[in-house]
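Complex shown without one protein chain; remaining protein chains in place.
The block that comes next holds subunit A.
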Amino acid sequence: MAASMNLSVHRLAVLSQRTVISTFLNVSCRSGCRWRTSPGRCFSEGVEDRSTHFGFETVSEAEKAKRVYKVFENVAQKYDVMNDAMSLGIHRLWKDILLHAMHPQPGARLLDVAGGTGDIAFRFLDYVRYQRERQRLRAAQSSRTRSWQDGSDDDVTEDEPRASTAVVCDINLEMLKVGKQKADSMGISSGLSWVVGDAEELPFFDDQFDIYTIAFGIRNVTRIDQALQEALRVLKPGGRFMCLEFSKVTNPVLASLYDAYSFQVIPVLGEVIAGDWKSYQYLVESIRKFPDQEEFKNMIEDVGFCRVQYSNLSAGVVALHSGFKL
């Protein structure tokens, strides 16, 4: 209780600071980041009073959180298999594209929210390991041009001050368990930690992470704006927010094919492979309820991110949104 009060007080302080800054500074970001404050959303009011959507159904906000938890608890064991089956393996390409856009450097700290089974975190660790190898190789090659003594000194000073770490945060314990099992079977132990936490109220202090990612998770969050605010809070200044999420297909022919596939095939796959029709029905419905690319971009800008841009993957089936905290 005290912690949430502290967070709320803190948020008030930050918001008031921002309003002061915005009135006196002329912030010029190319994509027009706004310092608008959202009215009074920090304080938790009665969540039972407000209604939201759970797929095509209307439910209270508390109900939604519970039901989303149930969905992922049910699908956790077969989550990866289902992802491969539903997207025909293409989800791996989407996640690889995210990593390449991220281009993390050794020493970066990643927070992967709704990271469940750890796909992004594993890729991140592989990527920075590869980058580090390349750096070492380059350093070794460049040191050969100098004298042997100087070269070795440079190597010592250029040694990485800090190892890259990835924190996987998810509200659902079952998903984290599956992720942890995967990590153990892959033999990854260092640089990875698993934290149970709510995207709307992250259990981290401010200004902690270089990169915040949320891949195919933000549409399941009850209050998306709150999750975005939390993302802004925990990122360091200069930190990057990246979000992979299903979005609107622009081409109408492809859109109808995609709809047919989503509603006809995916729940059937859910029933046959995972024995759970309803969870996958929810999944495809929740994609339809999520804001489209432009609207989501505006939401990210409203919270305070700068240089927000998005790129469509697979003709708009997936959109990669990115913004910076400056």
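In this section, a contact is a pair of C-beta atoms (placed from the backbone, for glycine too) under 8 Å apart; a residue touches a chain by one contact, two chains touch by 3 or more; residues count from 1.
Throughout what follows, contacts and distances are computed from a predicted model.
The unshown chain of the complex is recorded in UniProt as "Ubiquinone biosynthesis protein COQ4 homolog, mitochondrial", chosen from "Ubiquinone biosynthesis protein COQ4 homolog, mitochondrial", "Acyl carrier protein", "CDP-diacylglycerol--inositol 3-phosphatidyltransferase" or "pyruvate dehydrogenase (acetyl-transferring)".
Within the full complex, the residue among A:59, A:163 or A:313 touching the omitted chain is A:59.
In the complete complex, the residue from A:201, A:259 or A:292 that touches the missing chain is A:259.
By the touch rule set out above, subunit A reaches the unshown chain at residues 51, 55-60, 63, 259-260, 262-265, 267-269, 271-273, 275, 277-278, 281, 285, 288.
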